[in-house]
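Note that one protein chain is taken out, while the other chains of the complex remain in position.
Up next is chain A:
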Amino acid sequence: MHDHTDAERRVSPLRPSGQRRTNLADQKAQVPLAPRLTSTESEALAARSGLAEMGIRPPLGRYIAQVWQRRSFIWNLSASRAYSRNQGSYLGQAWAVLRPILDAGVYVIIFGFLFHSSAPGIENRAAFIVIGTFTYSLFQTSVMSGLNAIPNNLQLIRSHRFPRAVVPLATVMTEMVMFAPILVAMMVVAMVTGLLPGMGAVVPTWSWLLLPFAAVLLMAFSSGLAMFFSRVGARAPDIANAMPFILTLGRYASGAMFLIPAMVPDSVWFKPLLIHQPVAIYLDLFRAVFGNEELIPMTPLLWLEAIGWAVVVFALGFLYFWRAEETYGRD
């Protein structure tokens, strides 16, 4: 490693007199160079002139205010991206709805009709599975997109200055916007499953009006995880390869297509964990709001648990993301 460069060697001597160099003593200065300050001198000059240092993480309070200020940016970015996502195919936006229906169809065939005993006591296994897989898909896509949020938006990050939490929040918001029509499809498909042979009827009730609130809670929870994973994914892109497996495991561990309390034997020590882990809670919450199964009643405790997980995980995820604010955009 020698520190003088090609350019310096070739350039003809101009007027090195009167120029001062401190840090790169090895260089043979043959071209004019303005006086170079030492680090302490720079700092003093900056302080004297009232300059602020760049790339410093703002205090948490101000950071939250900055993110709040950018709320219409978050909203516009997510709405536009959701809209442009399915533009380029014949069925367009319809795919946003068709994809989860096909997905749910696979599980309904396998767990609803082939493995009869996957949800004992449940009158409409098909609706049970449809609600479970639709809801889990919102969680899954939110986490996956959060993981890739920073790498996918590197250009944006390197072109504009804004609190970086905007990026994972906007990606989750995009999934949320896409979920609105899916939610409607979920209600329709659930009602249709009532017509299948051997399945209990699914009738709309007033409690269905609570579905958007359940979705917002799930989104807050997913945003927290997305912010957590986007910091991880920004430093270690490898995790994007492992994530699909973890999420598939999560699908089973949350009982998207079978009843955990009935299928997991009591002798398993972590059974309470499986029942009370957040994703299982949200799946239960959605099913309870549908209100078609006596086995899954809507209780205040269920809502409290769902709200608690949403608040705690969102706050922790935000905090974790903010702690590395000044590093996003670095390679």
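As a convention for this text, a residue touches a chain if its C-beta (ideal position, glycine included) is under 8 Å from a C-beta of that chain, and two chains touch if they have at least 3 such contacts; residues count from 1.
Just so it is clear, contacts and distances are computed from a predicted model.
Considering only "Deoxyribose-phosphate aldolase", "NADH-quinone oxidoreductase subunit G", "Teichoic acid ABC transporter ATP-binding protein" or "3-isopropylmalate dehydratase large subunit", the record for the omitted chain gives "Teichoic acid ABC transporter ATP-binding protein", by its UniProt protein name. Among A:Ala126, A:Ile157 or A:Ala306, only A:Ile157 touches the chain left out of the display.
Mapped onto chain A, the footprint of the missing chain covers residues 2-3, 5-8, 10-12, 14, 23-24, 27, 31-34, 36-37, 39, 42-43, 45-46, 49-55, 70, 72-73, 76-77, 80-81, 83-84, 87-88, 155-162, 237, 326-331.
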